[in-house]
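Complex shown without one protein chain; remaining protein chains in place.
Chain naming follows the written order as A and B, and within any one chain the residues start at number 1.
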Amino acid sequence: MVVSDAMLRLIDAAGVLAFAISGIRMAGKKDYDIFGAFVIGFVTAIGGGTLRDLLLGKTPVWMQDSIYILLTFVAVLFVMIFRKNLIKLEVPFFIFDTLGLALFNVVGIEKTLVCGFPWWVAITMGMITGAAGGIIRDVLLSQEPLIFKKEIYATACIFGGLVFFVSDFLFNDVLVSSLLCASSVVVLRVLALKYGLSIPKLWNNK
Amino acid sequence: MVVSDAMLRLIDAAGVLAFAISGIRMAGKKDYDIFGAFVIGFVTAIGGGTLRDLLLGKTPVWMQDSIYILLTFVAVLFVMIFRKNLIKLEVPFFIFDTLGLALFNVVGIEKTLVCGFPWWVAITMGMITGAAGGIIRDVLLSQEPLIFKKEIYATACIFGGLVFFVSDFLFNDVLVSSLLCASSVVVLRVLALKYGLSIPKLWNNK
Partner (left out) sequence: MVVSDAMLRLIDAAGVLAFAISGIRMAGKKDYDIFGAFVIGFVTAIGGGTLRDLLLGKTPVWMQDSIYILLTFVAVLFVMIFRKNLIKLEVPFFIFDTLGLALFNVVGIEKTLVCGFPWWVAITMGMITGAAGGIIRDVLLSQEPLIFKKEIYATACIFGGLVFFVSDFLFNDVLVSSLLCASSVVVLRVLALKYGLSIPKLWNNK
C-alpha cells in the first residue's frame, strides 16, 4: 500500500488540529483570552517541530507554509462554537492526536537523517517533534508538563523510533520503516490507554 | 517629517529601559536577588528580538551591540535608587513602553521582510519582537503570562502589522507604512487603556 502525499497532508492537518485544540481547551480552562488561546494552540501544534528545526539549523516549517496559522484559527473557532460538544468528541480527538503523534515522529526522524545526523539524534528529534509542543504548552500555562507524570506519550515516540531503525536494519526500506514506526506508536498508545499502562515513577514518594 | 536615525536609537533605548524596568520591578516583588533581577530585566528587553533572530537564523542583536547589557545595568540601578518613586512614574513608563512596543513591532516586521519571508510571517515576527520578552519574563517568574489574560498588547502589534501591509498595498512606501504601523499601535494601546478595552475570554468559566 502506497501512502499518497494527499493522505500525508490530511494526517498532518488532522494532527495539527488535534494538538491545537488540546492546547486551546486548556487555555480556555485557565481563563485565557482568545489571543492567549490562539498562541497556546499554535505553540502546542508547531512547538515541537520548531524546536527540532532550530536544533537542526533549519527554517521552521510554519514560516514556510501558512496552513499552520490557518489551522490554528480553525481550531480556535471550532472550540468556541462546539464548546458544549467537545466532551463527546474525545474518541476522534484521541485518534487524530495519535495519528498526528505518529506522523510527527516519522517526519522528525526522516528530516534528521536527511540532515546527516546519526540514529540516536533522529530518535530524539522524532520525540521532540511529537512531544515538545505539549511541554511548551504546559510551561506557558505555568503548570508541570503533563507528559512527565502520566501517560505513555513521548515514550511511544522513542519506541517507534527504535522500531524504525530495527526495521531499517532488517529491510533497508524507508517506506516500510516509516509505516512500522508509525504503526507501533499508534498500537502502543492504544494498548497503553486500554490497559492503563504508564511509566513507573522514579521514586515512590509515599 | 523624516524620523532620523538618532531619534530611532533614542526610542529604542527608551523602549529597552521601559521593558527592562518592568521585568526588574516584578523580579524585585518576587524577592529575586540583584543578579536574578538583572537577568529578568535583560530577557524582558531582548527576549522577543532574540527569539525572532533565532527563528530567522540571524545572530541576535544584543550579541552585536553592548548597549543592551549596559541599558539593563542602568535599569537595575535606576530601580534600586528610585524604588520609592517608581509608582509616580507610571505615566512616563507607559509612554516609553508603548513607544518601544511600536518600534520593536516595526523593526521585527522590516527585518523579516528583508529576510524574504511573506507578510504573515512578518506580522508574527513583529508581534514576537514586541511581546515574547514579556512572556519569557513571566515564565522565568513562574507565573502565567500576563498578556494571555489581560490588556491589549500583542494584539496591538498584530493590528499594527495589518495596518503596515494595507498601507504598503496602498502607498508602496516603507517609511509611510512604518509610521502608520507604529502610530496605530500607540493609538490602539492608549484607547484600550482609556476605555478599558480587552480581548474577550475564550470561554466564560463562571
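To be clear about the criterion, a contact is a pair of C-beta atoms (placed from the backbone, for glycine too) under 8 Å apart; a residue touches a chain by one contact, two chains touch by 3 or more.
Predicted model only: the values in this text are computed from it and were never measured.
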Hidden-chain contact residue, picked from the options A:Ile67, A:Val121 or A:Ala192: A:Val121
Full-complex contact with the absent chain, from B:Ile11, B:Ile24 or B:Ala182: B:Ile24
Contact with the hidden chain (one of A:Leu55, A:Met80 or A:Leu162): A:Leu55
Of A:Ile34, A:Met63, A:Ile147 or A:Val163, the residue in touch with the unshown chain: A:Ile147
Interface with the unshown chain - residue positions in subunit B: 24, 27-37, 39-40, 50, 54, 57, 59-60, 63, 66, 69, 76, 79-80, 83, 139-142
Where the unshown chain meets subunit A, residue by residue: 54-55, 57, 117-118, 120-121, 124, 135, 138-139, 142-145, 147-150, 154-155, 198-203, 205
